[in-house]
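The complex is shown incomplete by one protein chain, all other protein chains being positioned as in the whole.
Labels for the chains are A, B and C, by order of writing; each one numbers its residues from 1.
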Amino acid sequence: MSQSKLVMTAEDLTAFLEHEFPQVHKDFLVEEVAPMRLRVRLKVEERHLRPGGTVSGPSMFALADVAVYLATLAMIGPVSLAVTTNISMDFMRKPAANTDLIAETRILKLGRLLSVGDVLLFSEGVAEPVARASMTYAIPPSK
Amino acid sequence: MSQSKLVMTAEDLTAFLEHEFPQVHKDFLVEEVAPMRLRVRLKVEERHLRPGGTVSGPSMFALADVAVYLATLAMIGPVSLAVTTNISMDFMRKPAANTDLIAETRILKLGRLLSVGDVLLFSEGVAEPVARASMTYAIPPSK
Amino acid sequence: MSQSKLVMTAEDLTAFLEHEFPQVHKDFLVEEVAPMRLRVRLKVEERHLRPGGTVSGPSMFALADVAVYLATLAMIGPVSLAVTTNISMDFMRKPAANTDLIAETRILKLGRLLSVGDVLLFSEGVAEPVARASMTYAIPPSK
Partner (left out) sequence: MSQSKLVMTAEDLTAFLEHEFPQVHKDFLVEEVAPMRLRVRLKVEERHLRPGGTVSGPSMFALADVAVYLATLAMIGPVSLAVTTNISMDFMRKPAANTDLIAETRILKLGRLLSVGDVLLFSEGVAEPVARASMTYAIPPSK
């Protein structure tokens, strides 16, 4: 498997998300895709917040999850059956109130059966990350 | 700190959740509390689901997070500033469609500054867990 | 795959360890095996210690790793190619000085390709765990 060539563009990923995850696709904006790398934004709305205006843990989880998932799909194509098998996440700083979150992702391994990536989450405009996550996806065997 | 005495009942925890997390408190039902142990239910609604009726990853994350948080508070009292610092989660089976999830939690360490717990998530009525998680909370220093 | 039947006994596991991991097998003693459960002891020697007599992190890692590995093999047979793909570990208390560590393991998922288990580590004779770990193993496809 070549690890230097994208098989899906930002537009392809957006269309995939829209089709496969109609409940959540409006939350996310794919901003940049490159081989083994992807940047995606959580467009923060009231429903993502906790009292005080800070982004909730489950919303950060969702962003990290979608980020590594899309970065994987960008390399292998639209495999809707790929599933998250493991996540590890450190919450390091309180996100800025009412501010979009940006996920910067890199794929560290793209195997035949497993994909592993990590991601840093930033409040837009702030240099230090609010969280880090690493994730593993199981890729269904191709027939 | 005694690790054998509860300082909050299921009713206290429910009232705390209602007051501090008005956006989500209706999702959860505290079913049983004991020293260092807690069981809480995610009352699955349309908004927790992915296509196919399976509970979403962020909803499982939210349940695991609230479970260990409440199990900690049950032992130390209503400290709304306790924050999740780390989570590790394995997604092991697909949850049953349109079925509540039950979290069975145990606190493994209750220190002055950190609380560590783990949790198994089950689709109601199914013996094998759908996910496991372990979590760390930072407890703000008491004045 | 039946999840109620052992295919290797404690003796089988000990012989496997001796044959496959000659460098370390003397460190470990398989104490009890049951379906999806296993208890193994780290026989603590000078080389496992840090100054002060406490067991080192890498030694705790090694014990957790071997525990879930052997618990998996007990269910699937002597697959020497199974490899650890992920570990998450919380170090919660300082181990007692110069005291054996006991690992209590349970297998939470035994799939065709992945095995997931967790483990608590105890200083012998102490009720509260010194560490917890969860692990994933990739099982090579059978021919």
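Please note the rule applied: contacts are C-beta pairs under 8 Å (C-beta built on N, C-alpha and C of every residue); 3 or more make two chains touch, one makes a residue touch a chain.
If you're wondering where the values come from, they're calculated on a predicted model, not measured in any experiment.
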item: Options C:L6, C:L29 or C:I87, residue touching the unrepresented chain; value: C:I87
item: Options B:S56, B:N86, B:T105 or B:S123, residue touching the unrepresented chain; value: B:N86
item: Touching residues on chain A - with respect to the absent chain; value: 88, 90, 92-93, 108-109, 111, 116, 118, 120, 128-129, 132, 134, 136
item: On chain B, residues whose C-beta touches the chain left out of the figure; value: 85-86, 88, 113-114, 136, 138
item: Contacts of chain C with the absent chain, listed as residue ranges; value: 20-23, 47, 49-51, 56-59, 61-62, 65, 83-92, 94
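FYI, only the chains that are shown with their structure count from here on.
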item: Remotest chain, chain A as reference, centres from CA atoms; value: C
item: Equivalent interface positions on chain A and chain C, same or different at half; value: same
item: Centre-to-centre distance between chain B and chain A (centres being mean Cα positions), rounded to whole Å; value: 24
item: Inter-centroid spacing, chain C versus chain B (mean Cα positions, whole Å); value: 27
item: Distance between the centres, which are taken as Cα means, of chain C and chain A, whole angstrom; value: 33
item: Per-residue multi-chain contacts in chain C, two or more chains; value: 88, 136
